[in-house]
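What follows is a short report on a single structure.
In this view, the complex is presented without one of its protein chains, the others remaining in place.
Should a chain be cited, it is by its letter among A, B and C, assigned in written order, with residues numbered from 1 in that chain.
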Amino acid sequence: MTIKNRHSVFDCRRIFFLIGGLEAILIRIQLWKPLNNFVSADMFNELLTMHGTTMIFLAAMPLLFALMNAIIPLQIGARDVAFPFLNSLGFWTFLFGGLLLNVSWFTGGAPDAGWTSYVPLAGTTYSGDHGVDYYVIGLQIAGIGTLLGGINFMATIINMRAPGMSFMRMPMFTWTVFITSALILFAFPALTVGLAALMFDRLFDANFFNPANGGNTILWEHIFWIFGHPEVYILILPAFGIISEVVCTFSRKRLFGYSSMVFATMLIGFLGFMVWAHHMFTTGLGPVANALFSIATMLIAVPTGIKIFNWIFTMWGGSIRFTTASLFAIGFIPTFVMGGVTGVMLAAAPADFQYHDSYFVVAHFHYVIVGGLIMGIFAGLHYWWPKMFGRMLNETIGKITFVTFFIGFHMTFFVQHFLGLLGMPRRIWTYLDGLGFNGLNLISTIGAILMGIGTVAFLINIVITAAKPRNAADDPWEDGRTLEWAISSPAPEYNFAQTPLVRGYDALWKEKMDGNKGMTPAEPLGSIHMPSPSILPFIMSVGLFIAGFGFMYHNYYIGAAGLIIMFACMVIRSVKDDHGFHIEPDELQGKGVKA
Amino acid sequence: MSAHSHADGKLPHEPEKATLEGRNKVLGFWLFLGGETVLFGTLFSAFLALRHQVGEGNPTGQELFQLPLVALATFLLLTSSLTSVFAIQAMHRQQTKQLISWLVITVLLGLGFLILEIYEFYHYVHEGHGFTTSAFSSSFYTLVGFHGAHVLFGICWISLLIGQLMKKGLTVITAPKVYVSAMYWHFIDVVWVFIFTVVYLMGKVG
Amino acid sequence: MCLSLYVIVKFRRRRGDNTIPVQVEGNHKLEIVWTVIPIILLIILGVPTVQSVFGLSKDYSKDPDAVQVIVTSHQYWWEFEYPQFGIKTAQEMVIPTNAKIAIETKSGDVKHSFWIPALAGKIDSNAGANVNTMYFEAPKPGVYLGKCAELCGPSHALMDFKVKAVDEASFDRWIAALKEPVELPADPAVREAFVSKCLSCHAVGDQGGMIYPNLTGIGSRETVGGILVNTDDAKYANEGTVYENLKRWIEDPDKIKPGNGMGKVALTEQELDGIAKYLSELKLDY
């Protein structure tokens, strides 16, 4: 349940992307013409809330986590992550949190107050049914998983690097994951508190956000965005990492300005905590706050710009190969720049008075998220697929995916800039005729369907590939630079039979250039200690799931029972020592040993 | 039973860091505490934002808080922090018996703290300061209650570890757990320093 | 973008090319250049930003020369109170051209956001929190579309209003007209229904309640409910004559604005017809 799962859990996570995408398609179908009646107003708000929530929390982050899980230990030459048990626990809590959230569709109404769930709309007075309860509790449970993941990756990267792998020799993807994990660690607890307070308000009549009893609605906005803004960098930084790897490999060149890249990543992470109020320019925080947060936000353009130029100069003078992964990475760069530049436009508070909560914002964040993050994930999936599953994805279908997705993407979201400028607010379930919104919305809807086709092409690719033999080479792109390409595809359970000795940045590339066949081992062949699989994380998550339902429906016995299940598992885990098992040298297939 | 734990000779000097698992645990726990800092920071922020929202006719903090009681609770918790340090020192000297005794004292002090807090809450509710009374009361109980829940968790956890120490003795597996639980306990103490400052003392001032 | 295109074309790998490019580590000069240029750009952008932040935050809410309007948002309608003139209206804000309009926003329930895309940026109306101020000016007479920009429930999409900018003389006439007493329906049956079933919430002239939209002058407004556009030359599904629109609205408000606070009022066909007719003739002269 630990290492093996690392790869197979993939599919569960992908499903959420499909669900979120399906919701997006339904949103777009409703909006394809004015005064459409495809879904009701209530239904639309549910779709929109669940689309945002699912995509951010259940699709994008877990997909990134899947990549991190598969690749980080390999890149730093570790056998596994630092806490395999937590890893598994994080996965299950995330899954059950996501399930709980989606159960709401079948129990009389999904959450419908937007993914930001602003109070008092999300309070009991105006959302009396259980929809928002599902949001609060589902995200709380899923959030635990994310937090555990963050701690796990940080500890892994700090403590488990192979000999010689100093911080400044770490691959860029590892670096970005490291910073992302730190952001998770410092951002998610704020969300935890916010959700807990909202939960207390909703379930136990607390007054945090209830103005009638002195509560403050703006407090929720602050707490949500103190978490929410770092969250968007949590999403994008790993994508930056993926792009760095892919661009280098397929340009056959060393990353331009590695140390400035590292520095820029840290700076983005740090500044990310200082800018949350740019989502609240119209809330009325006063000119001093608006001015300061405007400037702080704009500053982020500087380190991000450094990254963009470094990528371009990595390609400069390189020898670029256009595989699907590389296409996605190259498509990423101009797309993300557009999203970033609109971000800087939004950052100017007076201008944001006009843009805020209009489709201009929708266009901005889909450019950075779909054009940035999702393209990055696609690049990463195509790039590392052979390493994860031992099979190369079909390049022709891959290119079809790229073309349809890329064109569809720009069709969908480019026109939304203009919709916003024309005065179309976001989160509207329909719009009146005669306002000049019709044509652009139609284009946008067609684009969304194209994106859907692109996604389906990718699914087909996966299915076709799964039927083929596992014959990917260790270094299938031939220009692999980092450690993961030094071992077999797919990576064996224990990753490295012998921990490799890292002699420089781009460890494998260095060996290649020095004419070596592979990595030099840092230790003699010996027996490998492995943790035993455990069912406890699963049971714990089930306990939380049950507890969530119990509290939601005010059945405190069931709630308590769920919590007891969880704590009992913790006790068992603490009392029972896990001695693990050993893989002896003669059991290691020759395949994994590359010394 | 100690014979079993020391079967392969003696323990290393810092048993909590002797194995990679142990080192991971200590580091991971530090990180976890970093997250907890943000958690409590946010709770403090929420409390600060709402602490004057008492509402008509409800008791204010100034009227409610009884500083002698809080001072006593503070003293108990501070002392327990000291005894948990002694426990770790005993562990480094590999005196399992002393280690266990110090841990027991720590738990008892923590329990005392918790009882005082429960008494205090009980008293407040009688004064008309319930969880749902006002924004101030909700944020007060949430902040102080979160801390109290942490204390409770710590008590249960350390008790469990005492049991394990008695059964398995001090090993490279139990040592990191003890070490980490002591870190946790100090952290609770540190949070309390801010609670009595921000909630009680500042509340008394107005 | 051009740069990246150039790079992609110039440095693509040609078939059979197996050379290994030079492994450049970085270039300090270049890196400094592309750190400094964005900084300069941002300074150019930042200075006017800060200036206009402070410029836009000027508070005219105490200025006697400005027209003060207290905007209160409700699910899903807008109330406009003119404290200087002691009047209140709904859904349609009439303003004089070329005067500073000083807005104060409040909310009657959840958070909304007040936005007239063609005239000014938006400002939130917070629920139980700070009251925000904003000011704007309409240089040209005309009718401007206003919107709610913050998700506030199912009919958030339909929470539109109109801003009608008129010259100063008309504005004064409008204020005077709004204060005039209003005749109730002549037909006793219709009057009885109107008074008992409508005026429990609404007001016309000095009669009825004031916490729901004031219906005085509804017949001369641009819209009914903010979204049914009154016109004799209907082109779209949301257009019709005042009478048609009123009838449509009163018959089943929920069909037009899901979840609104009026709900279906039980009326006979005659009452419905009579009230709609009466209201459509309730015009203000200005």
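Keep this in mind: a contact is a pair of C-beta atoms (placed from the backbone, for glycine too) under 8 Å apart; a residue touches a chain by one contact, two chains touch by 3 or more.
Here is the rule we go by: contacts and distances are computed from a predicted model.
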item: Omitted chain, identified by the protein name its UniProt record gives, among "Amino acid/amide ABC transporter membrane protein 2 (HAAT family)", "Na+/H+ antiporter subunit C", "Cytochrome C oxidase subunit IV" or "Protocatechuate 4,5-dioxygenase subunit alpha"; value: "Cytochrome C oxidase subunit IV"
item: Sole residue of A:V288, A:I535 or A:I572 that reaches the chain not shown, by the stated touch rule; value: A:V288
item: Residue of B:T19, B:T37, B:T60 or B:T132 touching the missing chain in the full complex; value: B:T37
item: Sole contact to the chain not displayed, among A:P171, A:G194, A:P211 or A:G562; value: A:P211
item: In chain B, positions touching the absent partner; value: 1-3, 6, 10-11, 13, 17, 23, 27, 30-31, 33-34, 37-38, 41-42, 44-46, 48-49, 52-53, 67, 70-71, 74-75, 78-79, 81-82, 85-86, 88-89, 92-97, 169-170, 183, 186-187, 189-190, 193-194, 196-198, 201-202, 204-206
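Keep in mind that, in the parts below, only the chains that are shown with their structure count from here on.
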item: Touch-based graph of the chains, sorted into line, ring, star, complete or other; value: line
item: Whole-Å separation of chain centres (CA-atom averages), chain A against chain C; value: 37
item: Rounded Å distance, chain B centre to chain C centre (Cα mean); value: 53
item: Touching two or more other chains - residues of chain C; value: none
item: Residues within chain A bordering two or more other chains; value: 215-216
item: Residues of chain B touching chain A in the complex; value: 20, 23-24, 27-28, 31-32, 34-36, 38-39, 42-43, 45-46, 49-50, 53-55, 131-139, 142, 157, 160-161, 163-164, 168, 173, 177
item: Touching residues (chain side chain A, partner chain B) in the complex; value: 82-83, 86, 147, 150-152, 154-155, 158-160, 185-190, 192-194, 196-197, 200-201, 204-208, 210, 213-216, 219, 222-223, 226, 571, 574-575, 577
item: Chain A-facing residues of chain C, complex; value: 1, 3-5, 7-8, 11-13, 17, 19-27, 30-31, 34-35, 38-39, 42, 45-46, 49-50, 52-57, 75, 109-111, 113, 115, 117-118, 120-124, 126-130, 132, 145, 147-158, 160, 227, 229, 235-239, 258-259
